[in-house]
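Up next is chain A:
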Amino acid sequence: MNQILKNALLPAMLLAISSGTYAAGEHGGHHGSDSVGEPGKAENVSRTIDVTMMDNYYEPESISVKPGETIRFRVSNEGALVHEFNIGTAEMHEAHQEEMQMMVEHGVLKGDHIDREMMEMDMGNGHSMKHDDPNSVLMEPGETREIIWTFAEATDLEFACNVPGHYQAGMYGDIDFE
Partner candidate 1 sequence: MKKRMLAALFGGLVSMAVTAAEYDISVDRVQIDTGDFVKEGIGYNGASPGPILRFKEGEEVTINVTNNLDEMTSIHWHGLILPFEQDGVPGISFPGIKPGETFTYQFPIVQAGTYWFHSHSGFQEPNGAYGAIVIEPEGREPFRYDREYVVQLTDKHPHSGDRIMRNLKMSADYYNRQQQTVGDFFAESGEKGFMAALQDRMMWGDMRMMKADIEDVQGFTGLINGKGPEQNWTGLFEPGERIRLRFINSSAMTYFDVRIPGLEMTVVQADGNNVQPVNVDEFRIGVAETYDVIVRIKDEKAYTIFAESMGRSGYARGTLAPEEGMTAEVPELREAPLLTMADMAGHMDHGGMDHGDMSSDDMADMNRDDTGGDDMAGMDHSAMGHGSMDEGDGASMPEDPFYAKGSGLVPTASNGGKFLSYADLKAQNPLYEHREATREIELRLTGNMERYEWSINGIKYEDADPIVLQYGERVRFKFVNETMMTHPMHLHGMWSILDVGEGKWNPLKHVISVAPATTVYMETEVDAPGEWAFHCHLSYHAASGMFRKIVVEGGPDSTVAEGKQNGTPGGES
Partner candidate 2 sequence: MSRLTASMCGLALTSAALINPAMAQEDPAKKTQTAKTFWGVSTEKLEYRYSDSDEELAVIEGDAYYGTDELKFRWLFEGEWEEAHNAWETLENQFVAQVPVDDFWDAKAGIRVDTPEGPDRVYGVLGLTGLAPYWFEIDTNLYVSDEGDASADFEAEYELLITNYWILSATFESLLAFSEDTEIGVGQGLNSTEVGLRLSYDVIGRSFSPYVGVVHERKYGDTADLARDSGGSTEDWFAVVGARLSF
């Protein structure tokens, strides 16, 4: 992509990142956020699943849930690189990867470091490159975070890392509905 095009796209991409309810939610098409589920409440949590991020894969590589179940994901990044844990459909992940690509190109994401300051920066139009969607956590090496998520009905879902190249290298796992 040439520089001019890239610059022209930036504001548009920022808009997409910060205005979607969920990362890439706008691009999800008919697999919209409804079928993905929604942020859960602590009191509804039925169990906790530990997910370890390695370079560049998860342990475990698949998890199973019941429709309507609320799960606490305790995600720890034991790799040496920045990784994401994101719940969505394959299409949502694909769309989100383009956004993450922009973050890399603008220096927000570097191998093992997230420039949170730059991410928070107001780009002058009320938008920023924030990555604070409830279905996703973006973590530096050594970090541990939690997501509480209530799944909806059975659908094709994956948990994935959308740091450029990571998904394609195989850093995703299936969410199987029991």
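Keep in mind that, in the parts below, a contact is a pair of C-beta atoms (placed from the backbone, for glycine too) under 8 Å apart; a residue touches a chain by one contact, two chains touch by 3 or more; residues count from 1.
How were these picked? Simply put, all candidates are chains of the complex that A comes from, given by their letters.
Quick caveat, the model's predicted, so the values are computed rather than measured.
Asker: Given the candidates 1 or 2, which is the one that touches chain A in this complex?
Answerer: In this complex, among candidates 1 or 2, chain A touches 1.
Asker: Mind pulling up the chain A residues that touch candidate 1 in the complex?
Answerer: 1, 54-57, 80-81, 111, 164-166, 168-170
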